[in-house]
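Of the protein chains in this complex, all but one are displayed in their positions.
Right, chain A next:
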Amino acid sequence: MQLILAIFWVFLAAYKSQAEEIQSSLLTVETSNSSDIDGAVVDAHVNKNNLIGSLQYFQGNEKILYPFNEELTIRPLPRNFLLTSFLFQLESNEVTKPELDSEFNSYKHYTVFPKALSPILDRTQTRQLHLRFTHGLWDAEEWGQLPRQGYTSGGNGVEMWAVIEAPDQKAAFQQWISLANSLSGLFCSSLNFIGSEKTTYPVFSFLPESQIEPFFDVSNGLFLIRAALANEPICTENLTPFLKLLPTKGKSGISSLLDGHKVFDSQWHSMSIDIESKCDEFSCKYEMNEQIEMVFHLPNTLSRADRPIPKPLASDELRCDESKPHDDYQCFPLPESRNLKFDLSKLFGKSISGTNLVSETPSRICAVVAPNWNVLIRVGDTFFSTSDNCFDISDNNFQDMVFETDDTSQIIPLEPAPFFASRSLTGYSQDAGGMRTVIKNPTNDTINIFYFESLPWFLRLYLSSLKLESDSGLLLRDVIQDTFYSPAVDRQRPSHLEFNLSIPANTSIALSFEFDKVLLKYAEYPPDANHGFEIESAVLSVMSPMKYTVRTATSLLPLSTPDFSMPYNVIILTSTVMGLVFGTIFNLMVKKLVPLEELEKQQRTNLLTALKLRIAGLLQRRPRPSKSTQSTKELQ
């Protein structure tokens, strides 16, 4: 140990001398070395000479590339909508086991993978993390399948699930809460509101695609845990952390297009992060996919860019139906124009600031458009086009894309959704209600769907009331192949319901069940209790013949809300009753009870006595010479 330290100090002294700053103290140290350290001193001097002989601080012979890819896909949708999908793929350096961190020769290195995430994942022993921030309505009937088969789109609000390695479920839950709290700070969201009453342990749905083996400890188990915050607002402060996780920090490459004002001004947007750890016996590697997807309504977004402050159009700019009367004051509007020309910079409010330079492959933009669309990339004043409408951004200049078409209704055929699902609340009672989910299989194949439902504990679910409605006379046992049900525990865990459904071709079914609404405790109501309580989306995943996941809309459940001054009213009323009872008993015990006849007699006597006294008083008040008058008279 001392020898190592000696080498260290002497090396340091050598470099110090290089800067002509050696102090006498260390020189004294060198001279006072024992003989076994002399070798190290010689080594140090040799090394120092080498250093001065070849002072090469920077090398630039090899190309440095990091595991980072980014791609933007732009796809027109029917009725002048446009889907833009940003995909960023990152990979971490090798990560060792956390218990090795405090070993003297253990160092962790980060390049493109965000340093902000890795310590959190290590600390909570998270092997997979999936985060979804989604808002808006995806019109599946018009727009077809969700991007990436719905895997990256969450329900309205924030959703999170993870595979956590832990010795038991209790420990896994503690790690899960720690993970949620850490991510809450990182993503400026309310993930810290996730507690046991929102957490479920999925059985059929959300399963990892590949087998995961324990890494941190072979005796550990792996726990799949999920929670969602229904209809949680998604805002600019959530986008900024997403951009900060990228090595380009949103300053170059395709991420330079992203701006909160535009992303959240869209019809539908989804931001997601998926992190998976690939481990061998000694180290792990994190692979991260970050997606930001949004659907713009082009005429609205472009007109917002032209006129940031909405004001009426001039009469000559109005598109009126000329077959009908029209003038400055009267106009029957035409349908939206199908003739469209726009720049990407106008859509996003920013140009692309060149490519990202750290990537193994250059930034790529692809437009999936019909042949009647012209897609050009503009660098300075020069325009470029390619046969497949995919562009690799190779230089560091500002770039833009131009889209032009004479008919926006012509688009590349969309992949139809394999099934449709919608869920609604039924009933209007204050203390009970129901839920009805309609699932439609428009395909010619029977599909197997995993239905996942997590309902808050204040909905007391009656599984016995489960009913199936179907035009083709299907029964519950024909459709439900498997069920998992974990009933709610008040304030501790939600109702967790999962079905494995088999829905025949071209069939619609409606599953419905009833529930009771529980009265909450006074302090459990949120400040805006009359707004209602958000119920998170149901998740439906089909595994065969294709993979597809869809979430229903969130529901707003009205619960009976008390008058919040009620406790004080109760206190006052109870106290008054108690006061009355006590007062009566007390008076009975303390006051004298007199029979009515005696009272009247007494009153009469009292009246006579009072009369006598009054007369006597009047007599006494007769004018009599006062003492002062007498004395005055005497003086006179």
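Just so it is clear, a residue touches a chain if its C-beta (ideal position, glycine included) is under 8 Å from a C-beta of that chain, and two chains touch if they have at least 3 such contacts; residues count from 1.
Criterion: contacts and distances are computed from a predicted model.
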Candidate names "Probable metalloprotease ARX1", "Nucleophile aminohydrolase", "Replication factor C subunit 3" or "LAMI_0D11936g1_1"; UniProt protein name, chain not shown: "LAMI_0D11936g1_1"
Options A:Pro202, A:Pro247, A:Gly433 or A:Pro456, residue touching the unrepresented chain: A:Pro247
Which residue of A:Val489, A:Ile572 or A:Leu611 touches the chain not shown here: A:Ile572
Residues of chain A in contact with the chain not shown: 1-2, 4-9, 11-12, 15-16, 18-19, 23, 25-26, 28-29, 32-34, 37, 51, 54-66, 101-102, 104-111, 115-116, 119-120, 123, 182, 185-186, 244, 247-249, 251-253, 356-358, 568, 571-572, 574-576, 578-579, 582-583, 586-587, 589-592
